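Please find one structure pasted underneath; my questions will follow.
Shown here: the complex without one of its protein chains, the others still in place.
Entry: chain A
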Amino acid sequence: MILIKNGCVHNGRGQVKNTDLLIEDGKIVQIGEHLKASGAEVIDAAGMQVFPGFIDPLSDWGILGPGREIRGNANDNDERSDVFTPQLDVKYAFNGRGITRQQIYAFGITAVGVAPANNNVFGGQMAAFDVHGVNPMKMLIKEKTGMKASVTEAVKEAYGSRNLAPMTKMGIFAMFKEKLEAAKNYNPEDEKTERDEKLAALKQVVDKRMPLFVSCNTPTEIRSVLRATAEYDLDLVFCGGFGVDGTLSELAEKHCGLIVANPANGFNKYTRNTDYAGIAELARQGATVAFSAADNGFGGREDLLWSALEMQKVIHDDEAVLTMLTYNAAKLLGIENLTGSLEEGKRADLVLWSANPITSYKGAVEMTIANGEILYRKGDAMKCFL
């Protein structure tokens, strides 16, 4: 048992108060003032900000970086042999030691969504993982959290450059629509239907059992996806968010998700026009906004918070930004009943900060607890790789 006393608790859903938190068997069992628990390790959090752990819903942690393959294709979430691979499952690529070694928990991150790369039109199924461990299957918070799709230039570069389809947006969207229709019509119950794992996987999206995460770098790509899916009732999450502004009201009307990528990389020509005020307005109207650090395997553990700081600079609402960093990310992954906010019954995924890191660079991680386990205390030596 761990009892955290007198912290300023931000629950991730807009509520802030000075209170205590009791953790047992990996869960938050009680939140309230003046809690007592005999035998519990008591942590004095007076003066500290207690946050839910941050969640990056769309990352490649555990796949790139150390632990990656040294021969063959090093990017194990990037099966570029076939542009239509919805049957693939990212859990088979996840390396527990790979993510653990990155020590992203020491920067306040306690869960990640991991996804196939951006190079296939339908790339495969995503999963949500713990940030510390060895056995990937034990680290699974939830599998099949989403289907990853992409309609960006990356698809054209991966296939068109080999004279394979799709070489153009026409090719991408023809395939996009054809496969959705085929998945809709796929009926494994019918004896005459030939078994097709690809269509069976994509059918989960059409049946709304799984959200569709679509990588889009421009508002035009988002609008094209909205058109291509207009006949379907889907859970849509757009990834990238570059150039999105308040005029894309359809995102709010359809309660879409929007994962805003980190604009810090100046080589990414799409990042420059991100309209945070417009995105925040869409969030107020019903879109679920979260952030991601994903940058083709070169983002560091700091990038997720940096993405959020760009939003904070514009909207000056740190609790709303915190919700985007935690609860909203969990919601997009369908794990909000498990984590993403500090509420009784949920996983004890929380971080003690010396100051609010959304408003001050003086905010440093004092302690990270994930699944009720203390993963990091300030002063723990950071490990390097040799």
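Of note:
FYI, a residue touches a chain if its C-beta (ideal position, glycine included) is under 8 Å from a C-beta of that chain, and two chains touch if they have at least 3 such contacts; residues count from 1.
The rule is simple: contacts and distances are computed from a predicted model.
Here one chain is missing from view; checked against "Amidohydrolase family protein", "ABC-2 type transport system ATP-binding protein", "Carbamoyl phosphate synthase small chain" or "Glycosyltransferase involved in cell wall biosynthesis", UniProt names that protein "Amidohydrolase family protein". From the options A:G7, A:G146 or A:P263, the residue with contact to the unseen chain in the full assembly is A:P263. Per the touch definition above, the residue from A:T271, A:T288, A:T323 or A:S341 contacting the chain not shown is A:T271. The hidden chain makes contact, of the residues A:E302, A:E319, A:E343 or A:D380, with A:E302. The omitted chain makes contact with just one of the residues A:K138, A:R284 or A:K362: A:K362.
Contact residues of chain A toward the unshown chain are 64-66, 101-103, 263-269, 271-272, 297-303, 306, 309, 312-313, 316, 357-364, 382, 384-386.
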